[in-house]
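Excluded from the complex is one protein chain; the other protein chains are retained at their positions.
Chain naming follows the written order as A and B, and within any one chain the residues start at number 1.
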Amino acid sequence: MKKTLTALFALVLLAAPAAAKETLTIYTYDSFVAEWGPGPKVKEEFEKVCDCTVEWVAPGDGVALLNRLKLEGASTKADVVLGLDTNLTAEARATGLFGKHDLDVASAKTPIPWTDDHFMPFDYGYFAVVYDTQAMTTPPKSLDELVNGDAAQKIVLQDPRSSTPGLGFLLWMKKVYGDKAAEAWKKLQPRVLTVTPGWSEAYALFTKGEAPMVLSYTTSPAYHVIAENSERYKAAGFAEGHYLQVEVAGLIEASPRKDLARKFLAFMMGPGFQDQIPTTNWMFPAGETSGPLPPAFDALVKPDKTLLFTPEEVDQNRRAWIDEWLNATTQ
Amino acid sequence: MSLRLDHLAFRYEAMDMIFDAVFPAGGFTAVIGPSGGGKSTLLNLVAGFETPLAGRVLIDDADVTALPPDRRPVSMIFQDNNVFAHLSVRQNVALGISPALRLEPAQAQRVEAALADVGLDGLAHRKPGELSGGERQRVAVARALVRDRPVLLLDEPFAALGPALRRDMLDLLRAKQQARGLTVVMVTHQPEDAIHAASHTAYLEAGRIVALRPTADLFAATDVPGLAAYLGDWRNTVL
Partner (left out) sequence: MAERHNTVIAYQPSRAPALAALAFLGLALTAGFLPVLAMGIRQGLAGLDPYILRVLSFTLLQAGLSTALSLAIGLPLARALARRRVFPGRFLLLRLLNLPLALPSIVVIIGLVEVYGAGGWLGGLFALYGLQGILLAHVFFNVPLAARLVLADLERIPEENWKLAAQLGLGPWALWRIVEWPRVRGGMASAALLIFLLCASSFAVVLTLGGGPRATTLEVAIYQSLRADFDPQRAAMLALVQFALCAVLALLAQRWGGLVPDVPMLRASARRFDGRSGAARVLDAGLILLVLLLLLPPLLALAASGLQHIALTAPLLRAMLTSLLLGAASAGLAFLLVWPLAMLAVRGALWRRVAALAVLASWIVPPAALATGWFISLIAYAGPLWLSALLVIAMNAMMALPFVARVLMPALGRSAEVHDRLCLGLGIGGWNRLRVVEFPAVRRAAGLALVMALILSLGDLTAISLFGTQDFVTLPALIYRQMGSYRFDDAVGTALVLGLVVLALSALAERWGET
């Protein structure tokens, strides 16, 4: 019995490859490496061309990723960090752990021109209010309509303290309302069914019919079309524009495999990586794909205007803006 | 008051029991016999803790078979756990009069009297944890006294006590039984207890009361099947 247990443990825990090839260690967020996420395919494609082994380490979400790096400091085992977003890059840069990527920033196909010399974008998406067409016939056409609309039509939001979309929506509100954001939050309050810790809880409540609206991404309807063949859920286009999320990767300056890491970042901008993004990560590719996007992506809401704070603005104000939100919504 | 068992049937696992006996009114009957023969079951049936398959329990000619335990004119004292650890000696005795522990002055007097009767005056405020094993059994006797039920059942009540103490307790019990005219049935493993205190003794084996006779007669008997084997050479050494 004891032997069997030991053997089982070995089976589960020591499934790591025992090859003598160079190993590239990439820190990323958890859902990236799920069986149905981009991770497995990306690993396979890169290993075809690099004569190396890719090892994923996924300590949680993007925020957990950065915290892990901060705690590890210079002793980190990471060669590449993949999955921070522009709300975190200023903080990440300040750790001094990241090196320059030396790639052509013009190769990045982001909605706003890319200039960052430390981080390269691998995908992007717009936050959007997704609504249920069976429960709502006239969705809000602007953030203002959402804020001032019928309180009987609820929305599920996420907590900016613990969730990326939650923080995204906070920044969206701030971008649109500026100094009047607190007031807008108070007006929105009656429409908010609840504020969940993460995207999953919110989207689960939404698809269970608890509220006709949820904060998600413009790409969410594409999932339902492609995976479920359903047109039921749609994103509402907002007149003020949509807030952008750009996900990036960077290399660790102290890594002994910096050349390999750089090679991975270059690979990241090409079809071997980018082809996986639309239907596994449900985001827009930020680099070259081998063909056009699936038709479902063409039907998605295309924002007239892209909203984004600079990483530095977010870094300096995040805490104050969260406190502003807390004060506005807890009184 | 007489206690009569009329073809009282019970089944425990594979053993069928039938009890048929009359315990003399105002008598002190000891019940002896091998372990697992049904001695405790007999008491449980009388007290109402077991439901017989058939037959009747008659106390003073009244059929009590269908009555719940508290409606029977019976008190029972066990080998262990006769007292509640969190209640004082006085409260434990008072439970015999009022489950709500609310006593009128006269009732409180009876409690004090019973405590004095069993030699526990002065210890009334103590918790059972501070008493010896013999003193705890005295609490149980005092409670039986204030309950004032004509039939008293005891299931190896003094098994854990030493010979001298046991003798004292038996004397106490015997005195109270005679003073109040109680009908006592006591299960014991000690033949000398029976000889010391019991007017009658019953021999019980394999779910049957084989014999119920005056104590001296029973221990002298040679016609009771199983008794000689049960007592072994005890008779030669003691009698």
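Quick note on the criterion: contacts are C-beta pairs under 8 Å (C-beta built on N, C-alpha and C of every residue); 3 or more make two chains touch, one makes a residue touch a chain.
For clarity, every value in this text was computed on a predicted model and none was experimentally measured.
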Residue of A:229, A:290 or A:330 in touch with the missing chain, whole complex considered: A:330
Selected residue (touches chain absent from view) among B:87, B:123, B:159 or B:172: B:87
Of A:71, A:112, A:151 or A:299, the one touching the omitted chain in the full complex: A:71
Which residue of B:21, B:59, B:74 or B:169 touches the chain not shown here: B:74
Contact set of chain B toward the excluded chain (per top definition): 47-49, 68-71, 74-76, 78, 80-82, 84-87, 95-96, 99-100, 128-131, 133, 147
Hidden partner interface residues of chain A, rising order: 5, 8-9, 12-16, 30-31, 33-37, 39, 56-60, 63-64, 67-68, 70-73, 75, 77, 159, 161-162, 189, 192-201, 203-205, 207-211, 220, 223-224, 227, 282, 319, 325-326, 329-330
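Here is the rule we use: only the chains that are shown with their structure count from here on.
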Centroid distance [mean C-alpha coordinates] between chain B and chain A, Å: 80
